[in-house]
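Here the complex is missing one protein chain, while the rest keep their positions.
Now for subunit A:
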Amino acid sequence: MAGAASALFLLDIKGRVLIWRDYRGDVSAVEAERFFTKLIEKEGDPQSQDPVVYDNGVTYMFIQHSNVYLMIAARQNCNAASLLFFLHRLVDVFKHYFEELEEESLRDNFVVVYELLDEIMDFGYPQYTEAKILSEFIKTDAYRMEVTQRPPMAVTNAVSWRSEGISYKKNEVFLDVVESVNILVNSNGQIIRSDVVGALKMRTYLSGMPECKLGLNDRVLLEAQGRATKGKAIDLEDIKFHQCVRLARFENDRTISFIPPDGSFDLMTYRLSTQVKPLIWVEAQVERHSKSRIEIMVKARSQFKERSTATNVEIELPVPADATNPNVRTSMGSASYAPEKDALIWKIRSFPGGKEYMLRAEFRLPSITAEEATPERKAPIRVKFEIPYFTVSGIQVRYLKIIEKSGYQALPWVRYITMAGEYELRLI
């Protein structure tokens, strides 16, 4: 069962090794480079695009971030989920240190990169990936290194995500409830998939070791407490918690209790798969008037209450790749042709509930077409929007209690917002 990584590579976009760390001495950089160049040559072969590839006794797992590949090589039967997730965590750590993770920032900071690679993994086993705490003892500022350091208590504590002795003049917590609506509508206009993925994003500026307790209008909890559900209680389907939340406690009595990390983090995410009415409905009619002219008529309708307003609405309408000479009219907002995406992008700054707007566009097409029928690219219509002060699920933060032994008063600020996630409507 056990298994560990052999080496970790940071490669440039062409597959050349920028920096690597050998953990077990059984995979060489030459091997890894040879594998990767082979892989890049094979581009287009679907098998070669898998993120887990076996080559000559070695398994390579990789992810890409801007112009850098992060790759783990292993000879044992290691935990693939853990190592791939670890690579994503590593991206977060590098971003925390260098703001941007790219080839240049790695080169510019190679000393720190080596130090981090030494600390976050040992003998191929992931060790510690809390960027904030790491930066307490691995620093980019050379001069501070002169002071002898100790590992922060947090590294090995049960509370591994927070250091002691944090102090703020004003103790505040910001809690954003962000819900993304994912929807897939097929070409018959049926909703074939819809779900909501919510996240409670927290930013904490709290002194000491605060104990927090969060109360939601969670039906299971409220019913267990025998409370009359004033207003709406909701069912959360699958909840995932940040590691600071005591999972066993939640399993017992549904209490969400935790000592938060300092700064920003996702306290929890949840999912609801109850069918929701699409908040913004788009219908498109495409007419080919002749071989050389195509007309698109689009209706966009907001299907939420009038007191809410969607902002930054962006509707991406796919058009044929060879379309030219756009001629567009809209009843609201502005539309622009983006040939690089083969799409027309319709932007509406503010879209109140219960409204309907129209767009009409005409394109020219080349009159000569290929003889053989080739399938057309069938991109869906994609929609982006944000609706502040509104959640689809009706989730409410009933309270956020913060108790610290010094007894300070902390102010929680809560915001709600709903936005489009993977919002796709397939064209007819």
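What we mean here is this: contacts are C-beta pairs under 8 Å (C-beta built on N, C-alpha and C of every residue); 3 or more make two chains touch, one makes a residue touch a chain; residues count from 1.
Here, contacts and distances are computed from a predicted model.
You can't see one chain of this complex, but its UniProt record names it "Beta-adaptin-like protein", from the set "Rab GDP dissociation inhibitor", "AP complex subunit sigma", "Beta-adaptin-like protein" or "AP-4 complex subunit epsilon". Contact with the chain that does not appear here is found for just one residue of A:Thr59, A:Asn171, A:Asn217 or A:Ser393, A:Thr59. For the options A:Lys201, A:Arg246 or A:Arg293, the residue in contact with the chain missing from this view is A:Arg246. In the complete assembly, the contact with the undisplayed chain comes from A:Ser160, out of A:Thr37, A:Asn67 or A:Ser160. Residues of subunit A in touch with the missing chain: 1-4, 17-19, 22-26, 28-29, 31, 46, 49-52, 54, 56-59, 61-63, 74-82, 84-88, 97-99, 104-105, 107-111, 114-115, 118, 122-123, 125-129, 137, 140-142, 145-146, 148-151, 155-156, 158, 160, 184, 186-188, 192-193, 195, 197, 237-243, 246-248, 250-251, 266, 268-269, 271, 273, 372-380, 382, 422, 424, 426.
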